[in-house]
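Only one protein chain is missing from this complex, and each of the others stays in its spot.
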Amino acid sequence: MGCKSETQGERLKKYILTRLAALIPILLIVSFFTFLLLNLLPGNPVDAICNVGCTAAGHAQLTRELGLNKPILTRYVLYLKHALEGNLGNSYTTDQTVGQALAQRLPITLELMFLSQVFALIVAVPLAIFSSLRPDSRFDRLSSSFSFGLLSLPTFVIGTFLVLAFAVKIHLFPATGYVNLTANLGENLKSLVLPVITLGIGSIAVYHRVLRSDLIATLQEDHITMAKAKGLSTRYIMLRHALRPSTITFVTLAALNVGSLITGAFVVEVIFQLPGIGLLTITSIEQSDYLVVQGIVLVTTVGFVLINLLADILTAVIDPRIRRARV
Amino acid sequence: MTDVRNGPLLDVKSLRTYFQTSRGTVRAVDDVSFTLESGSTIGIVGESGSGKTVLSRSVMRMLPKAGVIHDGAVLFEGNDITQYSNEQLRGIWGAKIGLVSQDPMTSLNPVVKIGRQITESIRHHLSIDKAQAKEMAISILKSVSMPEPERRFSAYPHELSGGLRQRVTIAIALACGPKLLIADEPTTALDVTVQAQILDLLSKLQRERNMGMILITHDLGVVADRCDEIAVMYAGKIVEKAPTKVLFSNMKMRYTQALIESIPRLSAPSHVPLRSIEGRPPDLVGTPAGCRFAPRCHFADERCRTQEPPLMRAESENHLFACWNPVGGMVPPPKEVISRLGITPIREDSILRSN
Partner (left out) sequence: MKTKLGISFWLSLGWMVLVILAALLANVLPLPNPNASLVAAPNLGPSIHHLLGTDPNGRDVLSRVIFGSRVSLVVGFGSIALGLLLGGVTGILAGYYGKSVDFLFNSLAMIFLAYPPLILVLALVTFKGHSLWVITIAIGIVGSPLIFRIVRSATQSVAQREYVAASRAIGAPTWRVLAKEVFPNVAMTLVAFIFIAVGVAILAEAALSFLGQSVAAPTATWGNMINDGTNDLAQNPILWLWPSLALFFTILSINIIADRLRVRFGVRDSFI
């Protein structure tokens, strides 16, 4: 029996507020841990910045400049205070602040990741639907084996192959370079075709496999038989009754996939020389631009935590049972 | 479709449904025939695995096409629906034939509101607008005695108890005013206390709306006073079929006898062990020659094991049975059943003599 004092909407609101409140300690712990990790590791950033010919005096001065002689907790509080004011420090190698660098690079990576997921969904969902309507048919077996194979294919192998096929051999799309979204939308999308396909293919395999087995399981459930017994069409049943519970699986899965998507995006940015966060990370590491690396770790981690939280909330919105179970 | 027709609401003729599996052909429904008039109820009784659920799906033609062999005819309102296309079938499912399934915990979509699960059928078949459909759905919820129907309309299934959920599935089945209601073990998954309520509700609605109803169950006690006629299924075949009173007072088939003996009797002294039927129903792949019940039957002889008994006519009207060594006398049904049906009990020692 339903709980009489609260409506569904109120319960959902309460759930979201609880989760948001829990976010603050999580972010504090994670940011402190990041700080600790990067500061307590035996590899000293000063060593990393200092070249081989660094004198002891220069070493000490750099340590003072970076504030590394203060106790760790003080440094963390200071860093956090500055971070909350939007100040993540300055890059050693460029005249940009870390905040500026991130603001410039982040949209490119996000656009790449977003478009790749759209592409993956457009391909994977119909494949999964057709597979699940006739499990074990020739189409199903072929597409399932294909997905299984794709799972074993690293992003950079796919990317290299696509560059060779479409950029080197037939000059259809540019191999490298990026045109800004605001400068020219058409050219922007054209410059992203190969990167988006490269990054999306890995997700297609994951989504197809999981959605397929999820749909097959759902289609065997009693409530689908009942929907059939109402005389509803296969199309309606698929869209309204079978796919909807699977969106829960999908949201959970997509959130889990973000980790490997970030890895993939970094690799894709290097292959196609897209000036996103990934390329920034690699160049910053190569140039020992320590504060930039720290800023990237902090921002991507916070973003990652937020995406997982968003996925949880979205799941609660779609699945009415969860609100009750978790609150 | 015009309703000018002769003959019964439903006429099932030599229906066969075989599944082709890697182990061989499973003869799940094997030459089953029965008829059902509007306003009457037939009970189909059998152990799990006897083919009763497949029978209900075969009557609706709701089975997959691949790997399934169909034979026989299902005349619904005079039309043979085994010849129907998928499109035609979808026109009668939900509209003219309603299905109430076994487990209300799984037969409702957990992420779709109850109201929508009722109105989608109404709007699909009757092409009326959203507001009217909602009104109709709420009045149907009222007719299945759902407390607070307006509020329940926008609730999710998990917010309701099992008994209330089964009322929802009944409401869904009734939404478009079907002529035939198929209830497949409608109370098996429910608490004992709720079972009677749901069965009474089904019987009441069936009478009020003059529907034909197929009530499928493994529990002969359940159908005893709620069916006009009872068909006992064993291993894919009907082994005995008779009007309810006749079946209880004059059963012929040894399996029916065993089923009736296994109904728990409240009137029996405590600590009397329940009689159960030894052994298990046969594998439906490569069923043995002879009577399919023979391996578990105490009365089986050589003929039972080699020659399959056909459905034979008993002395009373509409009573068919398949048994070479039929029950000569009468096995006393439980007192509860006797009193509910108003059968004159006979003395128990007469049976002992007849055996």
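Per-chain numbering from 1; labels A and B assigned in written order.
To be clear about the criterion, contacts are C-beta pairs under 8 Å (C-beta built on N, C-alpha and C of every residue); 3 or more make two chains touch, one makes a residue touch a chain.
Treat the numbers as computed from the prediction; the structure is a model and nothing was measured.
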| item | value |
| --- | --- |
| Touched by the hidden chain, restricted to displayed chains | A |
| Hidden partner chain, touching residue among A:16, A:68, A:133 or A:305 | A:305 |
| Touching residue (missing chain; options A:157, A:172, A:239 or A:310) | A:157 |
| Contact residue for the chain not shown (choose from A:104, A:233 or A:263) | A:263 |
| Touch with the omitted chain, as defined above, among A:16, A:80 or A:282 | A:282 |
| Footprint left on chain A by the chain that the document does not show | 26, 29-30, 33-34, 37-38, 41-43, 45, 48, 148-149, 151-157, 160, 163-164, 168, 206, 209-210, 213, 253, 256, 258-260, 262-263, 266-267, 270-271, 281-282, 285-286, 293, 296-297, 300-301, 304-305 |
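We adopt the following convention: only the chains that are shown with their structure count from here on.
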| item | value |
| --- | --- |
| Whole-Å gap separating chain A and chain B, where each centre is the average of the chain's CA atoms | 53 |
| Interface residues, chain A side, partner chain B - complex | 1-3, 8, 221-223, 225-233, 236, 240-241, 244-245, 248, 318-321, 324 |
| Sites on chain B touched by chain A in the complex | 60, 62, 89-95, 97-99, 101-103, 106-112, 120-121, 124-125, 155-156, 158-161, 164, 169, 172-173, 175 |
